[in-house]
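Of the protein chains in this complex, one is absent; all others appear in place.
Chain nomenclature is as follows: A and B, assigned in order of appearance, with residue numbering initiated at 1 for each chain independently.
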Amino acid sequence: MSLLELHDLEMAFPLGRGRARRAVDGVSLTVDEHQTLGLVGESGCGKSTLARCIVGLNKPTGGQILFDGRDLASLSRKELHDVRRDVTMVFQDPFASLNPRRRIRDIVAAPLDVHGIAKGAERERLVNEMLERVGLEARYATRFLHEFSGGQRQRIGLARALITQPRLLICDEPVSGLDVSVQAQILNLLTRLQDELDLTLLFIAHDLGVVRHVSQRIAVMYLGRVVEGADADELFAHPRHPYTEALVAAVPVPDPRARPTDEEIIAGDVPGGVLAPGGCRFHPRCPRADDLCRRDDPALRELGAGGHRAACHHPLGDAVGVSGGADADASPPAAV
Amino acid sequence: MSTRRWLLRRIFGLILVLFLLSIIVFIVFNVIPGGDPAVRMAGRHPTPETIRQIRHDWGFDKPIWTQYADMMNRLLIKGDLISYQDQTKILPTIWRGIPKTMSLAIGAAVIWLFFGVLFGVLSALKRGRWADSALTVVAMAGISTPIFWLGIVLLYLLTYKWHSFFLFSWIPSGGYVNLTSDPVGWFTHLFLPWICLSIVSIGFYSRVVRSSMISTQSEDYVRTARAMGLSSRRVLTRHTLRTSLIPIVALFALDFGAVVGGTVILVEPVFGINGIGNYAQQSVAHLDLPPLMALTLYGGFFIVIAGAVADFCLTFVDPRIRLD
Partner (left out) sequence: MTETVLSVRDLHVSFRTDAGVVQAVRGVSFDLAPGEILGIVGESGSGKSTVAMALTALNRTPNATLAGTVEHGGRDLLTLDEAMLQKVRGAQVAMIFQDPMTALTPVHTVGKLIAEVVRAHESCTKAQAWGRAVSMLQDVGINDAESRAKDYPHEFSGGMRQRVMIAMALACQPSVLVADEPTTALDVTIQAQILRLIRRLRAEHRTAVVLITHDLGVVAQAADRVGVMYAGRWVEEATVDELFAHPRHPYTRGLLASVPRLDRPRAKLLEAIPGSPPSMTEPDAGCAFRPRCPLAAEVCAQKPELIDRGGGPAHRDACFRSAEAEAGAVFTEVSG
């Protein structure tokens, strides 16, 4: 059962004179209930913008967001307000995303106040319960932020995001700003909370190892599009898109015997900003690119069973030089 | 965008601003009490007959937009607009005043730029020490001082009370001398006015430079320059100063425009310099619309131009900035 569906979502930021930065350029994906979908990509891929669209911080310029089958754009203001109880977000920077002037209990209780869920003693009870659940002592509720470390602040952010008992939790780089030894604690906490609270997670990060650890399914983004989507183990065992392969090869593994060869290290820069039209968005850096790639923007399509999808004319595992054209027409474009 | 397009846009903007300015001045003048020029021109004990006659002669009984059109026509096209006060032509007076005002403004600008930057840099380099505190006090005093008050006080002290003291005896008590006819006289007559006009800006600029320097000093690229073994002097001049003075370029252009276009009004009357500022002050005192209109447009022109010059210069000084 899918809890969240994105259909051809677009978010373009106007740059004046008719040009626009297409941060999200036609993304379709599905998040099933009680699952974790990991969204991974480098800078400029649009993953953070995507998250902000879902949660309502940006208004998409195209496409649809369906939560629990309902199109968010068709909802009234009140209905949308109620949806905010069910879809919450944890942010990257635990030092910037919480208000240092408020006490912990007010920070955590803010969603309760906004939605009018609880007051007085009940409010206090919920706050204390949530603090304990995220591994902090209830007596911290009266303190201020500056007394806490990065890891603790991220726990507070989690408490705030979970206090309305949401169905979908979006995590935008929740551990990137933390020390390595603390990252593991927060990841473990997330895993535990997902079990206890029956959460669905959309986990966004640039760290492949972290994303793989947390997710059942993973979508790889590049320049505003999803270029590959598969189950986590399958994606790493058999990447089909050349970018995914390059990304995996580039991740430094803590094993000195496994150093990447020169061929595996991909050249070129991660492009940002306005995209030149024409062809597959990865072709300038792709070792397998040919004329078809330069001409035709490949759609995301099924490659075999198990829901493994990639947007490539010459996916890995096919022989190079064999055009994917014929097959592409056979299966319709798919969502991840 | 190309320079030509930018230029055209700015010129268009200039015309628009000046047009709006002229309308505003005209309307304000026509609604404020006591501004009826016919009454003022009629002299003592005017009869209603006289006033009506004057109104007719001068066209004050015509509809307001006709008056406006007439005035603008005589000001901009025919160039023979005359003042209500003494019926002299306006443009020649302005023309004669410009070199005096420019001498005042440019001289003061050089002074305030030099000392403002110097004090600011010293303040930043000696941050936290007594030199910084002393300079801060000087800066604050400068910023808080009313210019015209300072002018009067200085005039009183240095040309009257303590005039006999040799340090001050050379300072004249007002007036203006042409540069070409008597350079020394030109200098001595402008000395006090320059000080007056620049004192506020020295204070202001030294604060701006100080804070710009302090924030630049902690930038990563200054750390890089140090780490590469560049000498302290090079790091200071080519990296810290060069970057922290960028905002000063824009600020200075705008300030200069404002001074030429307006602030001189505070200094010239005090020192008896017959420049634009003096003319403006008199016109305000007599509620004399025609010169006021001309002077407002003149001021507006300078300020808008200064803004465009500031933007233009910035593109040279900071490579990250492009024309729009």
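Quick note on the criterion: a contact is a pair of C-beta atoms (placed from the backbone, for glycine too) under 8 Å apart; a residue touches a chain by one contact, two chains touch by 3 or more.
Small disclaimer: the values here were computed from a predicted structure and weren't measured.
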Omitted chain touches shown chains A, B
Touch with the missing chain holds, among A:Asp179, A:Asp198 or A:Asp291, for A:Asp179
Where A:Leu98, A:Ala232 or A:Ala311 are the choices, the one touching the absent chain is A:Ala232
Out of B:Pro48, B:Pro63 or B:Pro319, the sole contact with the unshown chain comes from B:Pro319
Contact residues on chain B toward the hidden chain run 219-232, 234, 238-239, 242-243, 246, 317-320
Contacts from chain A to the absent chain lie at residues 42-43, 149-152, 179-185, 187-188, 191-192, 206-210, 212-213, 232-233, 236, 246-260, 262, 265-267, 269-270, 272
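One rule holds for everything that comes next: only the chains that are shown with their structure count from here on.
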Distance in whole angstrom between the CA centres of chain A and chain B is 56
